[in-house]
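For reference, the structure is listed below as structure tokens.
With one protein chain withheld, the remaining protein chains of the complex are depicted in position.
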Amino acid sequence: MTFGGAELICQLLVGISRSMILFIVCAGLSFVLGVLRVPNIAHGSLYMIGAFATFSITKMFAGSTGFWIALILAPLLVALVSLIAERALFQHLYQREHLMLLLFTFAISLILGDLVKIVWGAEYKSVSAPALLKGSISLLGASFPRYNLFLILIGPLVAIALWLFTIKTKIGKISRAAAVDREMVGVLGINVSWVFAIAFVIGCYLAGVGGALVAPTVSITLGMDHTLIIEAFLIVIIGGLGNMWGALVGSLIFGITHSFGVLFWPQFAIVFPYIAVVIVLLLRPKGLLKSVW
Amino acid sequence: MERVIHRRNFLLFPVILGLMFLVHPVLDVKAQGPIKVGIIDTYSGPPTTYTYDVRDAFKLAIDEVNAKGGVLKRKIEFTTRDDKFKVDICLSMAKELIMMEKVDILMGTINSAATLAVSEYCKTEKIPFIVTFSKSEKITGEKGHRYIFSITENTAMIGKAAAAGLAKKPYVKYWIAGDDYEYGHALADGVWGNLKKLKPGVELIGQSWWKVGEPELTPYLTAITAAKPDAVIFATGGASMVNAMKAAKATGFAEKVPMFIHTATEHSTLAPLGLDAPEKVIGTSNYHFYYPDTPKNRAFVKAFKDAYGREPKVGALYGYLAAQFIVKALEKAGKMDREKFIDALSGLKVDSPVGEIEMRAFDHQAMLPMFMGVTKKVREYPFLIASDIVTIPAKDVMPSIEEIKKARGQ
Partner (left out) sequence: MFERMIRSNWFVPITVILIILFLLPIAAPRFYVYILALIYVTALLAMSLNMVVGHGGMFQFHHAVFYGVGAYTVALMLTKTKLPLWVGFIAGPLVAAITGLIIGWFCVRLTRLYFGMLQISLGSLIWAIVFRWYSFTGGDDGIHGVSMPSFLSSLNHSYYFILVVFLICLVLMYMIFRSPFGSTLQAIRDNAQRCEAVGINVRLYQLGGIVVATFFAGVAGVLFVVLERSVFAEMLFWVLSLEIFIMCLLGGWFTFAGPILGAAMIVALRTFVGKYTEYWTLILGVILILVIFFLPEGVMGFFQDLLKPASKELSERGR
């Protein structure tokens, strides 16, 4: 089978746009892993809540404004949920064994999953993209969805914002320091508990952003948390735990190998992510970029 | 130390025994108690789009029968279990319904693997099992037996119906794309095998398969567009349906390439999409609440809407059929005797919103007609509906008895 240059470029862009949502979600997961050392299984549930909230908020307003408002409000709602979980429960557990924290986040994901079912019902939902981003544009003769173009623009923005946050703001610097040596940060008289809370909420906020952004492209269902979380963990691992740029690299590897895989070996698309992880981990046992662990 | 470990073990067993007797064995079967139907189905996650309608329509029909005094002077009672779309849970809950609740008839299931597992168990326990949503053709085909019935279309039937419809279209170069699991492959093989028979000139230029639940289908669609097929056969189901339709609309795929998806015209797919669904997608379905426009269907839709405030989807037809078949077979059998019930149900004909439906005696597969249509925006509804509907009668849809025999190695 042969493909023209236009198709290849189109496919590359589709892969990148897919990577961007993965990146935003994984950056949050990786951030929490780096600062708090918590493999947060509930991250997927928060992503799902983000998508469901986007559905509800979009429906409240007529026309396209609903989606733009949802894009701001839904992640904030997710951040609020995570803040409550953190302050009420999580903060008492930081001294525990990692596996216990894993169990805890699993329990939270079970609870959130059923709460979503109680609040939104079990049927699937769909959000339409705002009028501005509907349809597709013609790109070198091949058609390319506008919404994916929007995702390609928004991904780098989030990356830059996150990067500026960690190097410029005080809280960002402290959380980077806490990721490396939390005792030392405590010794310096900084309230580590609140640093953790803020880091956790930011990580979860990103899950919410991912959920809001993905909403117009997929059917919003219970169980979308499961599909995502395992992929997100694999991405974070191959990128290097706690490394934001690692999450970006990992997401791009996933997104692009996937979209080209689909083009050339569609029968084997199901195993690509796993093979990618096996190869990376066998060559670089600690992930591609420097891990904070 | 040793003592501690064993005291620990000692503590363990009372806990297990306590758990066991926590829920005591309930009712013994009373001679004139209600007739018990156990429904095991998925009541969490995406499949509920289909399963809730089965349950609700079944309840509606059963309530009506009970209000008239039941059947054989006994009420019909049903109890549901959520299997979470998991085979092992489905199997242990089915066993619970049979061993503890002592249900007379089992029905439900949307997960084909779970259906096949429960089917084997019902065979050994001699319990009639009525399948309401699983689509594998093995259920009443290769793995069929005396105790299993299916009142939903299966992949073989979809294949025949789709091929019959598509053979009339001018397309030659086809692409097949779908969910990478049994349902997808069986459906694709069914459509393609039959189409090839009806129209030998067709050509398969490529295939794509994505993992079940794949959220982002755009890369697949752009890849398929690049190959320029005349038409695409999509073998997807469940949540992927909505994803496929959305991606087809967003990429403009639906306008460029004619696409066939089984259930694309079905209300379960079109309702959540609202006006975002693409037009001109060819689809097949067993039921539409607006077609056939008969008094029987109108009455059914009205009753369902009054009770639940929504339009019935295809699941509602299956729920209704299950209730009708059970009630009519019981009446015919004269008493609740499982063997007599099965004899009565084989070959039974009941009336339904889509006309008279026969339970084929040979393989216990309900003979359902299929409606092929094209998605279209209309003024009356905030969602798309099927238009230009062609009815493909049950006789053209059903796999022949020879085919079933062959599959069973007879």
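For this structure, a couple of remarks:
Labels A and B are assigned to the chains in the order they are written; within every chain, residues are numbered from 1.
Following the convention adopted for this analysis, contacts are C-beta pairs under 8 Å (C-beta built on N, C-alpha and C of every residue); 3 or more make two chains touch, one makes a residue touch a chain.
A quick note: this is a predicted structure, and the numbers were derived from the prediction, not measured.
From the options B:56, B:104, B:153 or B:180, the residue with contact to the unseen chain in the full assembly is B:180. If you put the hidden chain back, the residue from B:37, B:61, B:76 or B:93 that touches it is B:93. Here one chain is not drawn; of B:43, B:149, B:325 or B:341, the residue touching it is B:43. Among A:22, A:241, A:262 or A:289, the one in contact with the hidden chain is A:241.
The missing chain lies against subunit B, touching residues 1-13, 15-17, 19-20, 22-23, 25, 43-44, 81-82, 84, 86-89, 91-93, 95-96, 99-100, 112-113, 116-117, 119-121, 123, 136, 138, 143, 180-182, 185.
Think of the hidden chain as still there; on subunit A it touches residues 39, 89, 92-93, 96, 98-100, 102-104, 106-111, 113-115, 117-118, 226, 230, 233-234, 237, 241, 270-271, 273-275, 277-278, 281-282, 285-287, 293.
Following the convention adopted for this analysis, only the chains that are shown with their structure count from here on.
Taken together, the subunit B residues at the contact with subunit A in this complex read 43-46, 48-49, 52, 180, 206-211, 213, 215-216, 218-220, 222-223, 225-227, 239, 241-243, 246-247, 250-252, 256, 272-276. Across the complex, subunit B is touched by residues 1, 3-4, 7, 10-11, 14-15, 17-18, 117, 121-126, 128-129, 134-136, 142-148, 214, 216-219, 221-224, 227-228, 258-259, 262-263, 266-267, 269-270 of subunit A.
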